[in-house]
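Single-structure report; data block below.
A single protein chain has been omitted from the complex, and every remaining protein chain is retained in its original position.
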């Protein structure tokens, strides 16, 4: 007899759709089959049984500039769990004089107390870490098998640093994940706009042109190709970047790309709204127009992009408003961690952009495999029992009153659709049941990821 | 208690690799999990447990010109089973005055008596069938969901007929599968070579240029795109054709392609061998050079080609020899039905062209899904228990003495490697056990395929 | 002292623009320079002095089906001269049992009596000429250095015949010029439309899809590339065909393409007009939509297409009306021979699609060089004194009352613009002076073209 059996659901994986039972013993999926018997049984008749979502790009209680992102490891992972996501990857940045492993340990210690679901960390390599590249291998060996490289902001690495970093990461068998924008061009455009009295949020997208996002992605691909490194491009916002990734993949290069719900659901017209409303959706890369949006949906359907993450990074409207007199000072980021699984179902699957299996693939299976969550992202025997029962008919209306993200606004306010998780299991434990959170802070664990 | 449990094998699917048990009840996979108990149990410790191979392109006891292909439905499917293939698709051609459904019934009646594994049939639409296109829907409804279109030979359809056929097939929701070569060019080159006294087999590849195979593939893709039809290109032999398929897919067109072991393992130097040796490997498209071969392996790794079938179509060396004085009279085709799974493992996986999961994908999962074998090609609950236990260490040496194909030669004579099936199950029944065939003629069934 | 000097004009060639004099002695340009003195002098101050236009694609008194094109060699070349064109290439077709040289001689004899300007002939190779390919070399040697191959109509060559023809033409050092459409597809679509009661002219373009024009062009390019032949694609009407030509050229293949004024100035909405109005502009390939038109202008500017010819082939409105009950019976062709130079100036140069030098290049220099008019198409010493004085400010209004084409309609009725020839010289002789024709029938000569 198993500990828990999910009965009669429609089990959806990246390659199959089957009506059957899923049995759990301890923290693992122990069997899939007909007529399995458990101490506890949950009826999933008429519902989907899918792997818990894997969101490889979140920023929780992350200090950025003068502010700290509004969701902490508890509220953020709770919101994730409510939305059917059972694994996230956050970030760690070392101080200039700090060993990378020490920074990792410190960030783990902070997270471990609070996380509700399992998590991993990307180690950020900034300019002050260039003397620490010999530590990359031990960081990877510690289960931190991916490294974040910025081509923008203060953390920006110039191309020589990118080269050296990519070499070290490739040698360690780890994965570089990159924020690709052309920071020198952006800085020049921002300066030019401010000098000309263009202070409003609408100048934010006009300072970060899509063709130069594509250029930056193409550049780091060229460097990675020269070095012989794999590469993952974060938060693709436009067709220019899709084109570079697709061209690299057509040549057989190990390059992947992700986009995020905000780029798929919102457009840059939002920046024209008055007052703080225009400032709220500031993020980087910025939201783009309808043509780019359509191209992103298409790219997910054609495997030109491989996955959807959130880049969840909320700041309060008060914090956003501090940049109203200078758009370049608006803290960047939007919250999406809770609604990703549902919106990708409602607007991806239902609108015909991709299949149910592809939905599971881009939201769970591929992100888990690519980032080294070797036992997550799939409904299979021996995998962690991170399982979501998803009700395709359950309506949702996104709003700060319905969402659990710890921030006073959402860019999806009023967005409605059908399809929402009703039960979330993390390693065999029910942590959300019929929309009520029943898990606890600190039950999540740091996962040693390997590639 | 299950009927049969395969214990402790490494279960490999297109997306996962797990050590666990697979339980069968009746004809279906009933459960996958740890510690399953069966009336009969087979120990698979240290071996792979994979879905039975799906070979969507075979010609058994098929009358072609003056000859009939040498394997009948018994010997051919027995050889398939010995090599780990548990589903095949053969062909049916209607006589000029015959209803398509009648031809289908007659071919089924013939096959049903003899087949050892499950099978489907492609309905060939030739020039004399152009008045029968209104029957396409009922043929598809009868479970014959794919239609073969020839751009070569006497069955060749000109482009107007292709257009009309593709329209009818698309409207029926079925899949066109196409032999793409430029027959007019080939006919001109053959005639020219014969007129110039070039009779030997080496003039066979010189009469069927790779660029014009690519041209023909591109042409039928253009027509299918105009019509709005999906399309599957058979037996891709060269980079020119890969390029056309890849370009179509990059535009989001529903185009797929396959290649065959002979194009991956042999080259056109074989045609230079003296006497009948040069005639044996005559097939169409012909074998190509090393550069094309390398491109095909690459294409499988990059998903530019989606699957591997055999185009198994053996003729005896005596029959082959009838064309020694005129290469264009050599009956075309080579035997590969038995060794496909093993050679794709030994030369595809072991040589690093693709992963173990990709091997399962291109040999079983994708062919099953694409051609409408909805319950085959995957190790999953509810799927047919077509299962193969594959011993990665078992050596093989291909030869007419070791193979069970009913023909007195093999193009792979002397080819050695490691990895061969040790047990084959078809719908829950063990039909090959430790290299001994224990199945029976007629136990296989016609599968109604739907897309 | 020269025979004739054109004084003070702005001499425009494909590479230079200079204000100077052009001196003529006998039939040749004898000098270009300042202060030249002639027995006769024509003041060209403020006007352009350009090479006479070279129209490599005209059909004069050409029997096609039940009709003969309405302009004979006199009226057609007179209209050409009035519009500033001083060399044309027409066609010759041999009867099934006629030697090619005999057909050439007969067609020359007919033309020689009537032509006003110099001319060449393309030899058409149809299905009944396939036994005559050994005569290709002597035809080329007779100065007929280009051969017309049809992929459509009764003269259509299948791909094997194309291959053989291209081989023979390449071996003779001549140029194949091709009508590229997919005739089997067109025939199927025409038959389908007629069967469904779709008889009106608007079904003409709907039976000749642009993607299949591109396909046909791509196919003959593939065959020519295999054979090692140069290739010129006639009357490109759409972006699909431009793409094939541009791709071939990017690979360094000796492929060129032309378009015609009708595809640059008219769109397929004309076929929707009632009665004979919808039938008049029927030509093949058909007129296309605005997007294709824009792509053609762009292609001329980028050298993706190399020249503009007319495919001048007028039929009277009475003849056109015979196909009103069956669009496939409408004799195809439109008149453009007279207005080409002017419309390409007014709508090409003035609208900014290309420069004055490029205008000369695509209307005279490149067509002359490509087709072997070694002494035409350029204002240079030693070249034939085929010279046009072009007044950029002279207004034109196209109409049957202003044009000299021998046909009772024009597709450009009412089209106005600025820029028209005022003087036309052919081999040193003034044949048009201030809009009055002062030449004579039979003064033109057959030009032995060599490549």
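Read from first to last, the chains carry the letters A, B and C; within each, the first residue is number 1.
We adopt the following convention: a contact is a pair of C-beta atoms (placed from the backbone, for glycine too) under 8 Å apart; a residue touches a chain by one contact, two chains touch by 3 or more.
Only a predicted model underlies this, so the values are computations on that prediction, with no experimental measurement involved.
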Visible contact partners (per top-of-document touch definition) of the missing chain: A, C
Residue of C:246, C:283 or C:341 in touch with the missing chain, whole complex considered: C:246
Selected residue (touches chain absent from view) among A:43, A:159 or A:413: A:159
Absent-chain contact - pick from A:218, A:314, A:417 or A:439: A:218
Sole contact to the chain not displayed, among A:98, A:128 or A:187: A:187
In chain C, positions touching the absent partner: 11, 13-16, 18-20, 23, 25, 30-36, 246, 249-250, 252, 298, 301-303, 365, 378, 380-383
Hidden partner interface residues of chain A, rising order: 158-164, 182, 184-189, 192, 209, 211-212, 214-215, 218-219, 222-223, 225-226
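Keep this in mind: only the chains that are shown with their structure count from here on.
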Angle (degrees, nearest 5) of the CA superposition of chain A onto chain C: 180
Between chain A and chain B, centroid-to-centroid distance (C-alpha), Å: 41
Averaged-CA centre spacing for the pair chain C and chain A, given as whole angstrom: 60
Between chain C and chain B, distance of the C-alpha-averaged centres to the nearest whole Å: 51
Per-residue multi-chain contacts in chain A, two or more chains: none
